[in-house]
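Shown here: the complex without one of its protein chains, the others still in place.
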Amino acid sequence: MFIRNAWYVAAWADEVADTPLARRICGEPVVLFRDGSGRAAALLDMCCHRGAPLSIGKVTALGIECGYHGLTFDCSGTCVRIPGQERIPERARVRTFPLVEQDGFLWIWMGDASRADQGAIVRYPWHNDAAHWPHRHTMYHIQGAATLMVDNLMDLTHLGYVHGSTIGGNPMTHVEAKMETERTSNGLKFDRWMLNSLPLPTYVKACGFQGRIDRLQRFEYIAPGTILQLSAADEAGAYANGLPDNSKLQFRLFHGLTPETETSCFYFWSTANGYRTDDPAATEQLFSEIAGAFKEDLTVVEAQQARLTELGEDHLVDIATDAARLHMRRIADRLLADDTLARAAE
Amino acid sequence: MFIRNAWYVAAWADEVADTPLARRICGEPVVLFRDGSGRAAALLDMCCHRGAPLSIGKVTALGIECGYHGLTFDCSGTCVRIPGQERIPERARVRTFPLVEQDGFLWIWMGDASRADQGAIVRYPWHNDAAHWPHRHTMYHIQGAATLMVDNLMDLTHLGYVHGSTIGGNPMTHVEAKMETERTSNGLKFDRWMLNSLPLPTYVKACGFQGRIDRLQRFEYIAPGTILQLSAADEAGAYANGLPDNSKLQFRLFHGLTPETETSCFYFWSTANGYRTDDPAATEQLFSEIAGAFKEDLTVVEAQQARLTELGEDHLVDIATDAARLHMRRIADRLLADDTLARAAE
Partner (left out) sequence: MFIRNAWYVAAWADEVADTPLARRICGEPVVLFRDGSGRAAALLDMCCHRGAPLSIGKVTALGIECGYHGLTFDCSGTCVRIPGQERIPERARVRTFPLVEQDGFLWIWMGDASRADQGAIVRYPWHNDAAHWPHRHTMYHIQGAATLMVDNLMDLTHLGYVHGSTIGGNPMTHVEAKMETERTSNGLKFDRWMLNSLPLPTYVKACGFQGRIDRLQRFEYIAPGTILQLSAADEAGAYANGLPDNSKLQFRLFHGLTPETETSCFYFWSTANGYRTDDPAATEQLFSEIAGAFKEDLTVVEAQQARLTELGEDHLVDIATDAARLHMRRIADRLLADDTLARAAE
C-alpha cells in the first residue's frame, strides 16, 4: 500500500541527461528521460508493442525510441513513430506520470494525474543559492520501506546509538534534548534544543569548537516523504534567547524518501553548509561526514525491515521518545486512507 | 504451460561424453548420459531411492550410478543394481524420456512417449557436410521464455535496432525488406529480399563487398522451437531473377529454442559458412560475429521477460511487422491446445 496521490522525488535533475534512467517508484517501473528540448518526462518503462523496457532504448529528436523494434514515444506517452507503417493506432501509447523539475529535483506524481497540483510541491531554495548555501547531493538505495526511514528521522535518540562515532556523540545528550513540537497542516515541526552540551566530532571538525556548545536541530516533516532539517550550533550561551540569525555552525539537510517497493526505497539527500561558505573543503567535509553516518542508518533499517517483514509490527511497544514518530505515522495513515478512498471512487 | 508432445534439442551431441549432464527441460530436471555402448539416454534427474540427482553420480559399464548409495540405472530407467541386496523391486525405476541422436543433436520428447515419432524430427544435413558447410555451434542459456526468442526471430525489423553495429546495419533496410511468406503444415517460411542495399559490417568482413548488394534472408519456422535460416548476398543486380544456385556470400544458421522453465530457455545455434569453405578463419569469423549479435538479443529478451512477467501481455499492441510472428503464435497456440487436450484424455 503506497500513498500515490503525492509528490515524490523521482530523481535528482542531473541524473537524467542523454540516456534514459530506469527507476521503480511505488512499485511501478518508470523510465525518466529528456526530449530534444531538454524537457524531462516519466513514462511507464514498458513499450506497448512487445513489452521491452523503454529504458534500454535511446533518446532521439522525437522522444524515446524502443531498443527492440524502434517505436518512439514523446513526453506525453504518445507513439509518434512505428517503423514499417504510416498509421499509428490510437492504442499505441504508454502511460505517463506528471513530472516537475524544480530546485534540482524531478518530482513525480504516481496517483490520479487530475489531482496533481504543482503548487503543492515542497520548495527548497537552498539548492539555488550556492553563494550562501553551497551544497552536494546523492541518493542511497535502501532495502527498507520509506516509512522506516522517516521513522528513523523522527526519533533522533538513535543518534547516540547508531552514530556514536560520527554525527551522534553522547547518547544522553539526545535522549535529554528539549523537544518543542508543532503540528502543521501536512506534517509537523520540531526543535531539539541541546544547550550547554559537549560538541560532537563532526562539529569540531567543521568549526573547531573547543568548549561546550548550544545546539539546535530544527526539523520539518512534510507528508509523505520529505524532511527539511536545519542544524545549528554556537558557543554555550549563544542560544539563551532562542536561535539568533546567524550561528557559528549552521547547515541544512534535505531528506526525500521515495518508495521503490513495499520494502525498499530511495533516499535522496543533500547537505548545504551555511558556514565557511567560500571553502569547498567545508562542503566536501560535511557531505562526507553525513554520507558515512547515513550508511549506518541504512544498515540498521535494512536489518529492521527484515525482522518486520518476517514477524510483523503488532507486538512492538512504543516508548516516550516515539512521540514525533507516532504523530508522523498518524498523518501518513490519514493520507493513505484518503488515497484508498479516492481510488475506490475512481 | 509447455508444448510437451514435441521434439526439442536437449543438447549438442558432443556435450554428453563421459560424465552425466544435468539440464532442466520443460520444467523437469533431466540427466543426459551415454552408456558403455555410447548410446545416449535421458532420465529424470532424481534417484528413486533417496532423491539425489543422478547427475552427481557417474557412468559405469552398467549405466548411471547414483553418487549417494550406488543404485545403478540403465538407459531405459530400469534399476540394474542395488548395493546390499539381490532382489530389485519392480518400483525401483526412474522415468525415461525418448531421446534421438541425429545431425549432431540430441532431440528429446517430454510428452507422451507413445506419440514420439522419430521421423518427425527436423533434419539438418548441413551439420554433416564439413566440406561444403563447415560449421560451429554453441548454446546460450537465456532468462526469457523460448517463445520470446522465437518471436525475436520472426520479426527481423529488430535487426536495425538491436544489432545496428553488428549484423543489423541500417534499420530502414530491414523495415522496408520485401517479405514473401508461405504457410507450411507445421510452421511457415518467409523470404526477406533486400535488393540494392548497403552492405552491413559483418558481410563486408566476410566477403569484402565494396558497393551495394542484393541480399536475401530465407527463414523456415518449424513448430514449436526450430528455425532454419539461409542468408545470402551478392553484388547488386545478382538477384534480379531470384536466388541463384550460388552466391558470393551464403551461410546457414540453425536456431533451436528449448524451454527450461516458463521464463527461461536454452538457445542452441550453429553457423555454417558456404563461402571460403576451405578457410577455417571464415568459419571462426562468422561464428564470432553472430555470437556477439545473439548476446544483444539475449539482453533485450531478458529485459522484456522481466516486464512481461510483472505486467503481462494483455495490453500490448500488434503492428504491421508482426505478421510472421502472429502466424507463428497461432501455430504454437494450436499445438499447445492439442497438447492440453491430449493430456486431459490420458
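Chains here go by letter, A and B, matching the order in which they are written, and residues are numbered from 1 within each.
The rule is simple: a residue touches a chain if its C-beta (ideal position, glycine included) is under 8 Å from a C-beta of that chain, and two chains touch if they have at least 3 such contacts.
Since this is a predicted model, take the numbers as computed values, not measurements.
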{"item": "Contact with the hidden chain (one of A:Val94, A:Val162 or A:Ala332)", "value": "A:Val162"}
{"item": "Absent-chain contact - pick from B:Trp12, B:Tyr68 or B:Tyr275", "value": "B:Tyr68"}
{"item": "Among A:Glu90, A:Glu310 or A:Glu346, the residue in touch with the chain that has been omitted", "value": "A:Glu310"}
{"item": "Listed residues B:Pro83, B:Gly237 or B:Pro280, member touching the removed chain", "value": "B:Pro83"}
{"item": "Sites on chain B contacted by the missing partner chain, in the whole complex", "value": "29, 45-46, 48-53, 56-57, 65-71, 82-85, 89, 91-92"}
{"item": "Where the unshown chain meets chain A, residue by residue", "value": "151, 155, 157-158, 160-162, 171-172, 175-176, 299-300, 303-304, 306-308, 310-311, 313, 315-321"}
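Note that only the chains that are shown with their structure count from here on.
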{"item": "Chain A-chain B separation of Cα centroids, rounded to whole Å", "value": "48"}
